[in-house]
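Only one protein chain is missing; all other protein chains are in place.
The letters A and B name the chains in turn, as written, and every chain counts its residues from 1.
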Amino acid sequence: MLYDTLADELYTEICHIPLIDAHSHINPHRPAARSLDDILGYHYYTELAHSVGMDKGPLAPSVEPRERVRSILYHMAQFDNTVQYQWFIEICRAFLNYQGNRIGVADCTWLCDRAEKLMGQADWEEQVLRQSNLEKIFLTNDFDDPLTGFDRQRYVPCLRTDDLVFHLDKPEVRSRLAKATGSEFGDGAGLRRAIGSLFEHFTKHGAKACAISLPPEFAPFPVPDRELSKALAVLDGKDAESRTICSVGVFWMLAEYCRSFDLPFDLMIGVNRRIYENGVYQGHDLFDQRTSLIQYAKLFNAFPDVTFCISVLSSGQNQELVSHSWIFPNVITNGHWWYSNVPPYIEQDLRARLHAVPKAKQIGYYSDMYKLEFGLPKFNMYRRILAQVLADDFVRPRLYTDAQAVELARLLLRDNIRRIFDV
Amino acid sequence: MLYDTLADELYTEICHIPLIDAHSHINPHRPAARSLDDILGYHYYTELAHSVGMDKGPLAPSVEPRERVRSILYHMAQFDNTVQYQWFIEICRAFLNYQGNRIGVADCTWLCDRAEKLMGQADWEEQVLRQSNLEKIFLTNDFDDPLTGFDRQRYVPCLRTDDLVFHLDKPEVRSRLAKATGSEFGDGAGLRRAIGSLFEHFTKHGAKACAISLPPEFAPFPVPDRELSKALAVLDGKDAESRTICSVGVFWMLAEYCRSFDLPFDLMIGVNRRIYENGVYQGHDLFDQRTSLIQYAKLFNAFPDVTFCISVLSSGQNQELVSHSWIFPNVITNGHWWYSNVPPYIEQDLRARLHAVPKAKQIGYYSDMYKLEFGLPKFNMYRRILAQVLADDFVRPRLYTDAQAVELARLLLRDNIRRIFDV
Partner (left out) sequence: MLYDTLADELYTEICHIPLIDAHSHINPHRPAARSLDDILGYHYYTELAHSVGMDKGPLAPSVEPRERVRSILYHMAQFDNTVQYQWFIEICRAFLNYQGNRIGVADCTWLCDRAEKLMGQADWEEQVLRQSNLEKIFLTNDFDDPLTGFDRQRYVPCLRTDDLVFHLDKPEVRSRLAKATGSEFGDGAGLRRAIGSLFEHFTKHGAKACAISLPPEFAPFPVPDRELSKALAVLDGKDAESRTICSVGVFWMLAEYCRSFDLPFDLMIGVNRRIYENGVYQGHDLFDQRTSLIQYAKLFNAFPDVTFCISVLSSGQNQELVSHSWIFPNVITNGHWWYSNVPPYIEQDLRARLHAVPKAKQIGYYSDMYKLEFGLPKFNMYRRILAQVLADDFVRPRLYTDAQAVELARLLLRDNIRRIFDV
């Protein structure tokens, strides 16, 4: 889909680079889709269909999967301009050999049949990985994930910590933690021990990163264990102050463990959860542009030995990320996240990073995918934009040769990730 | 002025789509200009001339119109780089048959003579509408507008509510309201009845929208009538709290009436009024980029049946608008407003919307004009940018055929407006 010859040549070369996907939501026990319903169950499709008027009826578990697919395909006619539609048609072309020009509800049966037949093959996962040139994929593991029963060289564990930081008031989280660590924590020191044992479990099982998503107003600072103990004692999810103290205190503790266990800490900054109350599953979250990375200055200063891989939710914050990464040795730019994972935003954010952030400090892209099939269209989208920017901003002005441009792409898509996460 | 052949071809096709202008300040009793003074009286010209040093003398009503025109044309030499200058020269070319390359003060007499002669024709309004391919134009009507004496099929009434929400402390507003509704309101319930009768009057007379402009800090929430009554009782424009309660309470009431009268609610978000104290008429207002659509989450959640057509004043907030429109079924992107109605901002805001907001949920453009002659250059500006973006982002990458691209343009410029506003 690149009509610029130079960009297209660079793109072809860049596609030869084996990918390491630094962030996904793949379930390693069931990484690939088994039906079109698995593909269109991705929240992007359900929320866009809902946005143009589909009620939540078709999403009920009781509904026959093909009915759900039909309903989403029906509504897709109203959002066939979006990049999410492009991902979908590229999946259908690449993996289902779809030959048409525009997918509509009339294609439902053919696509579903085709998907079931192909995705039912024993080696489907391997086929998808091979065709997508995906070598390693980072996971998002709950803190109590046993991390067993899958190939941890291919699917790299990553400790996701939102529950620990933001939901420790919930009895089910506490009981999951107790179960995972073998003991109830009583106070700050106990919690510290519990979290330490999670880090041990994770690093023993090949985890290569700790990760969390954070709301726009989050501003971490160190909390003494005594204060944390006090706040934990009254934590009930209602008192705002104890809630904040616990969140911030646990977060700071995680950074300390990242330091002692030598794990990079992925911060995904800026999401407000549950804003659209009546949204579809995973379709409730938005953001507030009024946030600043300056809120993390204390953290970046306090942990010079921890590498912070930062994703920002709004493109408006990208310049802060560029500048912080330029100044702080321990701040890395990480991918194009969610609402900024749209071509015009990727393009402008990427251009700023390529001109102002040391190339060694950039992680180009991650898929954020739930099913392997999305790696190909999402990385293709990124690679096309990257190829065009390299052509226009580096090769044509004779700053880089073609080969140097491809080397830069290799850093962004592979070598930096290997070095930073030690994989 | 498009030098890209594909874009120019698309532009030509797009120009055939009859326009519905979803927001203007046209006076339906005197819609077209009658002189060049009417054209250059548009606040853009007076504020730009003032910005480069013209004092307010020439703007006094006592000044001979041609002197005023001469003064603005004289200062125009210092802002002939702006898009507003482009609108003006396009008006002179399209409507006055101006053939030159650069308009200066030397053209004053010719242009004024020409304008008077042509604009004095009995069918000038028809000529302008025909040449501009304008079919329907939404108005901005004061709440006490009788809405009679004009063609309401062509000039669609729209209830503008700034006075009710922000100026109810002013005796003249209260007395206008009393006169319009036939009774003084005493408390919250009375005000509710009064506003209800305005909605009845407006919808009976063909109104198709309710509209308001809002300051950056505005954050609506429901106010019980009792609290509203209390605040109304002490409202004097000085006490900040009662002022806020009244503004927010009346605003929420408007949303309730939009629901019961089935009217879309146009929110134009982000303007700070009277910032430059010594500015020319309508040239006092600016904005504060620190605002967020998250302030409207309560509203969007509370009124799933009301369609909110949102304009944002700063391009920086466009990503919030894109994301909110993608998630909330009742949020529509609406045009490119005022300080964002400038080609580089239109281009980047439009690109983001085209890639991320369902096409059925976008109103492409509105003129915001006071005189009909501005429809042509303003919509042309938008259509050129749209044609170029469609060429580069949709047709050339083979996502859309030419015909599909033009269909998308038709949605943005016409069909979505017809559906959303039921015209």
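Quick note on the criterion: a residue touches a chain if its C-beta (ideal position, glycine included) is under 8 Å from a C-beta of that chain, and two chains touch if they have at least 3 such contacts.
It should be emphasised that the depicted structure is a prediction, and the values quoted were computed from it without experimental measurement.
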Residue of A:Val63, A:Ala106 or A:Ile294 touching the missing chain in the full complex:
A:Ile294
From A:Lys117, A:Lys359 or A:Arg418, residue that would touch the chain that is not displayed
A:Lys359
Using the document's contact rule, name the residues of chain A that touch the chain not shown here.
290-294, 297, 300-301, 304, 316-317, 319-320, 322-329, 348, 351-352, 354-361, 393-394, 396-401, 404, 408
Note that chain B touches the absent chain at residues 1-3, 47-48, 50-53, 78-83, 86, 101-102, 272, 275-279, 283-290, 314-316, 339-340, 342-345, 348
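By definition in this document, only the chains that are shown with their structure count from here on.
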State, to the nearest whole Å, the distance from the C-alpha centre of chain A to the C-alpha centre of chain B.
39
